[in-house]
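A single protein chain has been omitted; all remaining protein chains appear in their positions.
Every chain is named by a letter (A, B and C) in the order it is written, and numbering of its residues begins at 1.
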Amino acid sequence: MRPLGARTWVVAGGRIPPDSEGPEPELTSREELSILNTAADAVELTLTIFHADRDPVGPYELHVEGERVRRVRVNDLIDPEAVPLGRDYAVVVLASAPVVVQHSHLDSRRGGLSSYSTLAFPVE
Amino acid sequence: MRPLGARTWVVAGGRIPPDSEGPEPELTSREELSILNTAADAVELTLTIFHADRDPVGPYELHVEGERVRRVRVNDLIDPEAVPLGRDYAVVVLASAPVVVQHSHLDSRRGGLSSYSTLAFPVE
Amino acid sequence: MRPLGARTWVVAGGRIPPDSEGPEPELTSREELSILNTAADAVELTLTIFHADRDPVGPYELHVEGERVRRVRVNDLIDPEAVPLGRDYAVVVLASAPVVVQHSHLDSRRGGLSSYSTLAFPVE
Partner (left out) sequence: MRPLGARTWVVAGGRIPPDSEGPEPELTSREELSILNTAADAVELTLTIFHADRDPVGPYELHVEGERVRRVRVNDLIDPEAVPLGRDYAVVVLASAPVVVQHSHLDSRRGGLSSYSTLAFPVE
């Protein structure tokens, strides 16, 4: 299939819930990036994490094989440094070829579940 | 009414919750695709399901009559094969004429309800 | 302020939860359309409701004053006929001047709350 999507995507409203209730890792509060690469060739991604009160951190590097979807927990991005829980952040994703990026949120506090998912904003 | 929408739509962030609580089918955890065909003529759709760790699967074929909305549970897509619960997937929808595609999620675990719905990403 | 938005908007994934728990009308399960008219002049809207198994119904007519937001419960659209609870529907909104349209969902079943909101799809 041909490459679908855009090479730059932005998520402005990140914040990982600071606590979790329930079995890990299935019900760990989290935020995730889902990246779809529809083309045959692998794609290299460079993520920059923006913060409220200090300079951006990056690059975080990701690799997505051809014709694969990859879903990454923001909680697990630790190189060059972990993204703090319960703090506002934003992400800019730069890709070496077109991809589609979606951002998902799960909050397991209070013994329930609250979740949402939104498309990232594509820049042309 | 004239055809509205686009012929290619992408959902990057699919994952059907692995468990459900409550009466079926109303409260079965699920993900769904809603496809609106505003035009008089029927539309043929070809879906490809992308996975994290193996080649894409398809085509899944759907038919939407003219001037109808059709909402399909991803859980019910079984030909050529079922989409596994609790696993990351993505979908590319190719339509024979413009449609609008929305992706919805319902999670009935823990005795509650958590839901979201997002537009798919239209490709031009 | 100048008119902002588009004159045609589409929501593909409508379905009003069939039951509610809690005090009405605050916690009645519902879906809503929010329409923002940023311009000085009033806008006239024509809604068409699409169904899964029968012809579209309309026009439903709405009026939004200049420089006002109007949020309408789909549950309350009764002329020419009510939109059935628990059934799939879609909406096409045609406006006499640019507006912005958002679709919201609240489900109060099971003694909790589940909600989401998405931009409608703008057609150019």
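By definition in this document, a residue touches a chain if its C-beta (ideal position, glycine included) is under 8 Å from a C-beta of that chain, and two chains touch if they have at least 3 such contacts.
These figures come from a predicted structure and were not determined experimentally.
What subunit A contributes to its contact with the hidden chain is residues 8, 10-15, 18, 48, 50-53, 55-56, 88-90, 92, 105, 107, 109-110, 112, 114-116, 118-119, 121, 123. Where subunit C meets the omitted chain, the residues involved are 1, 4-5, 22, 26, 32, 34-36, 38, 67-71, 99-104, 111-119, 122.
Methods note: only the chains that are shown with their structure count from here on.
Put simply, the C-alpha centre of subunit A and that of subunit C have 31 angstrom between them. The distance from the centre of subunit B to the centre of subunit C, each centre being the mean of the chain's C-alpha atoms, comes to 22 Å. Counting partner chains per residue, subunit C has residues 112, 116 touching two or more of them.
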